[in-house]
Structure formats: C-alpha cells, structure tokens
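As you look at this complex, bear in mind that one protein chain is not there, while each of the others sits in place.
Up next, chain A:
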Amino acid sequence: MLAFLLTLMLLLGIVIVLAYAERKVAAFMQDRMGPTEAGPYGSLQAVLDVLKLLQKEDIVPAAADKKLFKLAPILIFAAVFAGFAVIPFAPSIVPAGIGIGVFYLLAIISLDVVGLLMAGWGSNNKYAMLGAMRSVAQIVSYEIPAGLAILSAVMICQSLDFQEISYQQGALMNQFPGMEYDMNWLFGIRELGINTTTIGGITTWNIFRAPMLLVAFVIYFIASLAESNRAPFDIPEAESELVAGFHVEYSGFRFAVLFLAEYSMMVLVSLVAVVLFLGSWNTPLPNIGPVSLAYWTTGTVGELSGILWGVFWLLSKTFVLLFLQLQVRWTYPRLRVDQLMHLCWKVLTPIALGVVLLAGLWRLLMI
C-alpha cells in the first residue's frame, strides 16, 4: 500500500514537471519564450493547468455509451500504472520484485489497448473511433520490434527480473543473491581478459557490455515513441485530421486522467529503456584504480544514501530520455500510415530479429 502511494506521488510529480518541460522545450525548439507569467519562468504553469482541468465541468455526451465512456479512463490509467509495480527505483527498493517482471510489464501494457478501444467506442464519435483504431493498430504493430529489442537484452542478462538485470549492470553485482561469483568483462568478451566486475560504472551497462544492444536500444526507443503515441508517430491524435483522437469527447477530470495516463506511459517506457539498456539505477562513473568513483556515487545498499543515489541516477537518466522524446516531437514531421507500417515491419522488425540472433551469440562469449 505504501509502495502504491509513494509511486503514485512520484509519478504525479514527474508528470507535472514533464508537462512544464513539454511547453518549455517546445518553446525552446521554436525559438520562443513559452510560459512566463505563472511563477518564476512560468514554472507554476503546469500546476495551474491541472487545477483548471479539475474545475471544468465533466461532460458525458448524451449519445455516448455511458458505462464504457466512464470506465475507459480508469482502465487506461490502471493498465499503465500497473506497469510501474515492477520497476526497481533503487538497489533495495522495488514495489513488487516478481521473477518475471519484464514479461509481466509487456503483458500488462497490452491492457491499455483494450481501454483505448473502449474509450473510442464509448464516445460514439467518428473521430474518437478512428483515433482509437489507429492507435491500437499502431501499438499492436510496434509491440513486436519493442518486444524483440527487450528480448535481446533479456538474453544477455539471462533474467526476467528487473532488479536482477539492474544489479548486473553495476559494481554491486556480487551483492545480489545468486550472482556472488558472476563476472563482467569488457564488452562482455571473456577472451579480452579485462575484468570490469569491480570497475562498474558505464563499463558494465548493457549497451557497453554487449555493444549490439545499442542498436536494440535505438529500436526500442523508436518503438516506444510509437507506443506512447508521441510525434512523429502521432497519427492517432493528429490534430489536423482527427481533432484530438480517441479522447476528443472527454473533458474535466476524465481528460486529466487520460492526459496523466499518456504522460505516465512516456515515463514508463523511458524507465524501462533505462533499466534494460542504460544501467538502471547504477552510476555512470567507473572505479579508476584508487579513485573509486562508482562506490562513492552509489552509497550503501539498504541505507538512505543508497536509495537517494539510486533514485537520483535512475530519474536523471529517465529525464534525459524524456527530453529526447520532447525534442524529437519538434524535429520530425508526422509519418503517413504507410510509412509507419513500412518502418515497423520492413525496417525495425528485421533489424531487431538480427539483434536477437547476435545477442544469443554474444552471450556465448560472455561466459
């Protein structure tokens, strides 16, 4: 219960910051000022937006399917929020450390799709329906390259447990029960003979100890943009054609919940990318001889210092990825439907399959 509340508070905080960052980054990319009036540098703008949304009248269209219309936002947010249950925030902090976390996450995210269909149908509006259809088609298609990219990381780590994958990517590896004698080698190649187990830092991150995972990371990042309906893959919400997509009929608190779910999805996919590819809560600084930067910036496991450092590194890496998502939005134009499907099935999926094969071979070099 405590984990539930803490995660919810953390998520709300991140989403508020993200909503503000979205406007400021957009302004920065377009060479304008963005919000300036509310608070210093407009920093209270996002809070005011939320307050405004909560005060608005909650309209349920007369012709809508009222039960489905009301249920859909709850289902969408619940599906996304359930994904946070398995994300490790620090060496000793994970809301639910189940052994098949990665698989669970992939499955629970797919519940989101049902919620989208429910919202689109329940609204009884052709734009909402079209938006939901496009959104679902896109999410279902892009789950395949994303899943394959995740699979290659799982093959390197030989685990479906997010916490175990996190421990493997840092100097604390031997403190995880069951991995007391495991070793990390430079680029994962044992033959090179350079043991990086105690060096830690960036040298043990997944993209470094198995370099082909860098490709997997890029594939995952592109697919995750599509899964969270972000530009350039925002045809489900294309304002110029569909007004607003599946949530066109929603207002007030229900819209706030959908908005929250959408931004939570962005945060979740970035967190997963960080945990699987970018070293999770591990520090990027390696131990260099007597200068043990990695240990200094990790803290003690189970104590406050370890928790604070873990959360700090995890969130700062996540925010870098989120910034990249915002930046991409204002850099690339929206893809057409055929381009979208071409990219998914003819470009990303074959490359991802190749990476999975390569990851399997690479694992043989690592042991």
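Quick notes
Here is the rule we use: a contact is a pair of C-beta atoms (placed from the backbone, for glycine too) under 8 Å apart; a residue touches a chain by one contact, two chains touch by 3 or more; residues count from 1.
The rule we apply is simple: contacts and distances are computed from a predicted model.
Missing chain, UniProt protein name: "NADH-quinone oxidoreductase subunit J", from among "ATP-binding cassette domain-containing protein", "L-lactate dehydrogenase complex protein LldE", "NADH-quinone oxidoreductase subunit J" or "Carbohydrate ABC transporter permease".
Taking the complete complex into account, A:Asp161 is the one of A:Asp49, A:Asp161 or A:Glu249 that touches the chain left out. Here the missing chain is touched by one residue of A:Ala38, A:Leu106, A:Ala244 or A:Val328, and it is A:Leu106.
Per the touch definition above, the residue from A:Ala3, A:Ile98, A:Val311 or A:Leu324 contacting the chain not shown is A:Ile98. Contact with the omitted chain, checked across A:Leu11, A:Val136 or A:Leu285, is made by A:Val136.
The residue from A:Ala46, A:Ala90 or A:Met118 that touches the chain not shown here is A:Met118. Contact between chain A and the absent chain runs through residues 65, 68, 98-100, 103-104, 106-108, 110-111, 113-114, 117-118, 121, 124, 126, 129, 133, 136, 140, 143, 160-161.
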